[in-house]
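Every protein chain but one is kept in place in this view of the complex.
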Amino acid sequence: MKKGIFTIEQNVPLTDSVYRLRLAGDASHVTAPGQFVNIALPELFLRRPISVCDAAPGLLTLIYKTVGKGTEKLAVMSPGQTLDILTGLGNGFDVSLAGKRPLLLGGGIGSAPLYLLARYLRQQGKDVAVVLGFNTKSEVFYEKEFHALGCDVTVTTADGSYGTPGFVTDGLPENYSFYYACGPEPMLRAVYERAAGSGQMSFEARMGCGFGACMGCTRQTLAGPKRVCRDGPVFRKEEILWEA
Amino acid sequence: MKKGIFTIEQNVPLTDSVYRLRLAGDASHVTAPGQFVNIALPELFLRRPISVCDAAPGLLTLIYKTVGKGTEKLAVMSPGQTLDILTGLGNGFDVSLAGKRPLLLGGGIGSAPLYLLARYLRQQGKDVAVVLGFNTKSEVFYEKEFHALGCDVTVTTADGSYGTPGFVTDGLPENYSFYYACGPEPMLRAVYERAAGSGQMSFEARMGCGFGACMGCTRQTLAGPKRVCRDGPVFRKEEILWEA
Amino acid sequence: MGSMSVTLCGVPLDNPVIPASGTFGYGYEFAQLYDINCLGTFSFKGTTREPRFGNPAPRIAECQGGMLNAVGLQNPGVEAVAARELPRLRECFHKPVMANVSGFSLEDYAYTCAKLDREPQVGWLEVNISCPNVHGGGMSFGTDPKAAASVVRAVKAVTKKPVIMKLTPNVTDIAAVARACEDAGADGLSLINTVQAMRIDLKTRRPLLANGTGGLSGPAVFPVAVRMVYQVYEAVSIPVVGLGGVSSAEDVIEMMLAGATAVQVGAANLRDPYACRDIIAALPAAMERYGIENLQDIIGGAHHG
Partner (left out) sequence: MGSMSVTLCGVPLDNPVIPASGTFGYGYEFAQLYDINCLGTFSFKGTTREPRFGNPAPRIAECQGGMLNAVGLQNPGVEAVAARELPRLRECFHKPVMANVSGFSLEDYAYTCAKLDREPQVGWLEVNISCPNVHGGGMSFGTDPKAAASVVRAVKAVTKKPVIMKLTPNVTDIAAVARACEDAGADGLSLINTVQAMRIDLKTRRPLLANGTGGLSGPAVFPVAVRMVYQVYEAVSIPVVGLGGVSSAEDVIEMMLAGATAVQVGAANLRDPYACRDIIAALPAAMERYGIENLQDIIGGAHHG
């Protein structure tokens, strides 16, 4: 983890409520795809955790959805303004588990962190299948970007207005070596129940600190209580426990 | 009273700790010299009361001293930024009492509101004598500006580094028709005791609302409890009561 | 569009927004700024039997997310209020007003309430047993259930108007005080008064307020107020007026979900004299955003289901 000041280079909407934020600053502490950052915002006490969509030397790309005060404040910020950000938070996905034909499953805004994962896996020459699930056509984002990485991309929409009708679980390919999933808990649970084989899942949680100090985001697992912010947000399928 | 949004046109230091703030906006509710405005600042709950140094259609000039969080925040603001301000607060000085040769007595930052008063009185063709008291030479401001209005200006410094050595009460002229004083309470009390004849004095107070609602700045007078923000800040010599 | 109206102790309000006592004077200053008939009602400056100058200056301090005050119940006394303030109020406000009363003895409370009971424009008596800034009275009645009940009985004996007891948050068990007031015949409760607090001046090394301690109000206390309104709503069946740091239409809705029938707005008026007018104007859009047809229906909504 590292605390740093980042300068906004770009903050543009991709859909009605999803924005892409490009930040200039020291991104060297982002060590794995699936990690997140924690952003301090004026007049808000708690930082806001946002998953990392892409990272390069000196450049950080985040995709966020306006769901409350914090993200709404973020959405009105302009290039040139600076942000106090904690980077390199969370364990991230374990790319060593991917096998030859990894499958990436994203639900809504949960698709964002899969982009950096897909880029890593493609660099390793893997055949990467991506299924992105959205509610409706107008909410779809980054389909082209995943294509451009050379992924085999399927988009599903719950209302059938675009791509395959239904949920990501309705777009599962025939065979794959390992899956990585990120999205809302009901989607993760559906994947857990429907998707064959082993995988890793990235969870969301309401966090206090974001770096393991406050026990605010603890989740029970088969391996005991785990902090989503520090022991996660990515967990192996085999350790996940669902609340009844 | 009127709530309005003002745009900073100029915010420049006149001394180490005194700044002049020029604001564009509706100044029409400033109806008398000696009134003040109340400025909302980000992340501070209470507004900050600042006396009006000058007012013209569409233009407000304030002079303030950095004495705490609020004025320090103000001092770092830049032209183009906007401020939420309540204008036209307080009773102000009664120019009808001036007589032929009014005397204006300012102590430190208390000299600021006397400028608009001097301008009004000069417009009425009065002979205006001004005595401005400061601690030391480096703290002197607006001597030239009062000169430019055609006032007879005396500056006193407590350490004798400039002008007449001593306090404003050491620079009192021979004869004058009425006095107007603004400054720290010890100075006002000295004026009250030393200056002959009648006068008006403008008091400072720690305020809650600034418009008469909270009773936070009440001061006991011979005419009963008075709100400095609403019944004052200007009081007639004859009604003033000093705490023992 | 739905309805914002609620009924408080049998008296209808066009909307639940009520400027809190001590932040709205006797209405006069605000009536010069906007038509205060847009308010549900307002609670006027805490009034006592005799005129009071209040505490020495400074009476105000600032803190993050709020302010401290130690005004100490400055008011002209009930005779002057009846003779001077209420006639002036009638000219600009045409709804029942909430009369806030403080005292230092049961006799004080009874005397002042009896006087105000005769005033036709007074719709409710809000009896303050929670002022943290006066000694030998005020809060001392509000921190003990028995003492609180004795004030309720003293006041109920002299008035037919609805009696709302204003409670202090500076207690271990606010539900116990609330129950004691209900059992003694109170028609309603308002909470929270300010939280006793202190700031110290690093330069002088003395408390910033001449009174030493003061009452904390503003957004900083809002979550404490929501908790106490929620607890009191579960403890009693008389209506609760929620206050403490309310600054927006969303805050009003949150207070009502916690159990408030009406909501007072205090410190926010001091930062922005138009706060109440603007909150009322913002309520319809906020109601629509959260799928609220009638405000009356959401009172205590957080307790069900």
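Which chain is which? They are A, B and C, in the order written, and residues in each are numbered from 1.
Heads up, the rule we're going with is that a contact is a pair of C-beta atoms (placed from the backbone, for glycine too) under 8 Å apart; a residue touches a chain by one contact, two chains touch by 3 or more.
Owing to the predicted nature of the structure, the values given are computational and were not obtained by experimental measurement.
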Contacts of the hidden chain among displayed chains: A, C
Contact residue for the chain not shown (choose from A:47, A:65 or A:119): A:47
Residue touching the undisplayed chain, where the options are A:73, A:122, A:189 or A:219: A:219
For chain A, the residues touching the chain missing from this view: 1, 3, 40, 43-47, 86, 205-209, 211-220, 225, 230, 243
For chain C, residues in touch with the removed chain: 61, 63-66, 68, 143, 170-172, 195-200, 202-203, 205-207, 212-213, 216, 219-224, 226-227, 230, 245, 250, 253-254, 257-258, 290, 298, 301-302, 305
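Convention: only the chains that are shown with their structure count from here on.
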Chain B omitted: connectivity of the other chains: A | C
Closest chain to the centre of mass proxy, which here is the mean CA position: C
For chain B paired with chain C, centre-to-centre distance based on mean C-alpha positions, whole Å: 36
Junction residues of chain A, two or more chains touched: none
